[in-house]
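Only one protein chain is missing from this complex, and each of the others stays in its spot.
Presenting chain A:
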Amino acid sequence: MGTTVVGRLAPPVRRRSRPWLALGLGLGALAVVVVLSIAVGASPTTPGQVWDALVAPTGAPSDVVVRELRLPRTLLGILVGAALGVAGVLMQGHTRNPLADPGLLGISGGAAFCVVLSTTVLGVTDVFGYVWFAFAGAALAALLVFTLGAASRGGPTPVTLALAGLAVSELLLALTSAMVLGEGPSLDAYRFWAAGALDDRGAALTLQVLPFVLLGLVLAIANVRALDVLALGEDSARGLGQDVTRARLVGLVAVTLLTGASVAVAGPIGFVGLVAPHVVRSLVGPAHGRLIPLAALVGAVLVLAADVVGRLVVRPAELAVGIVLGIVGAPFFVALIRRRMVKL
């Protein structure tokens, strides 16, 4: 009897306030880091110079720095961050593994390996050429990790997947290093790229990978409802009429596109795919319709913020985004594992 009364007084079944708050916060943070990313760098610029460069460029050196270096770099950072954040949501959703991340599961490593293979062995030099190798490497690594993880008794659990990912990552890293160390001239370029960096690669680069990232994002959004039921386990998802194989395939293609594109332009950047989904999940819960757009936003904020920090800490030199994120991300990873172990 009591419960019936409570039922009538209960608030409406669905509530939508907090996602908007999170979206507002995310957009605010993005605005801040975008401004910083355009205004801050190795060569000192005054706010006035930045403003002039944006609204009334005259061809002054500061105009060139802002318009041709910082602006494209900022756009590239947004693109890469969004791609990695969403790839992380997809991977965590499909593996139901809170530790999944394109870097940890070897997907970035696969993409990086194939990119290096294409440049050192086949002599491919432009991004449009090696982005395909990045996709191929990402897809192969994903298949390898999932096959290894699933081959163990009891199927792919968070632990078997993480271990398989670790093994594949290490193997690919070793192979990549071996290839690069044999090739003197490519070493410097590789060192920079492999650290995961945004640099003055120009607007053309952003435009080249944009279609792939957009396609990946569209597929990720198409995957939302499937991910929501897959979160209840495969049996429940099948029982609810979900074609699990098709959903997995869409997810795999999306992860491959997003990770491959970002590795091709910025090298393997870790932890964004791990951190962004967790931050968003703690704000808006586990519904993928909210997770995916917000993880894109948070991923972009993380990458841009790390890039700005990297430009400031060792001025006038720069610390690569991947390194900054590694320094911040590693403790986050440890904290995450500790929290989960305490709960278990």
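Everything that follows uses one rule, which is that a contact is a pair of C-beta atoms (placed from the backbone, for glycine too) under 8 Å apart; a residue touches a chain by one contact, two chains touch by 3 or more; residues count from 1.
Basically, contacts and distances are computed from a predicted model.
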| item | value |
| --- | --- |
| Identity of the absent chain, which is to be given by its UniProt protein name, from "Acyl-CoA/acyl-ACP dehydrogenase", "Glycyl-radical enzyme activating protein", "Protein-export membrane protein SecF" or "ABC transporter ATP-binding protein" | "ABC transporter ATP-binding protein" |
| Touch with the omitted chain, as defined above, among A:28, A:44 or A:239 | A:239 |
| Listed residues A:39, A:124 or A:231, member touching the removed chain | A:231 |
| Residue numbers in chain A that touch the chain omitted from display | 3-4, 6-8, 10-11, 13-15, 96, 222, 225, 228-229, 231-233, 235-236, 238-243, 281, 285-287 |
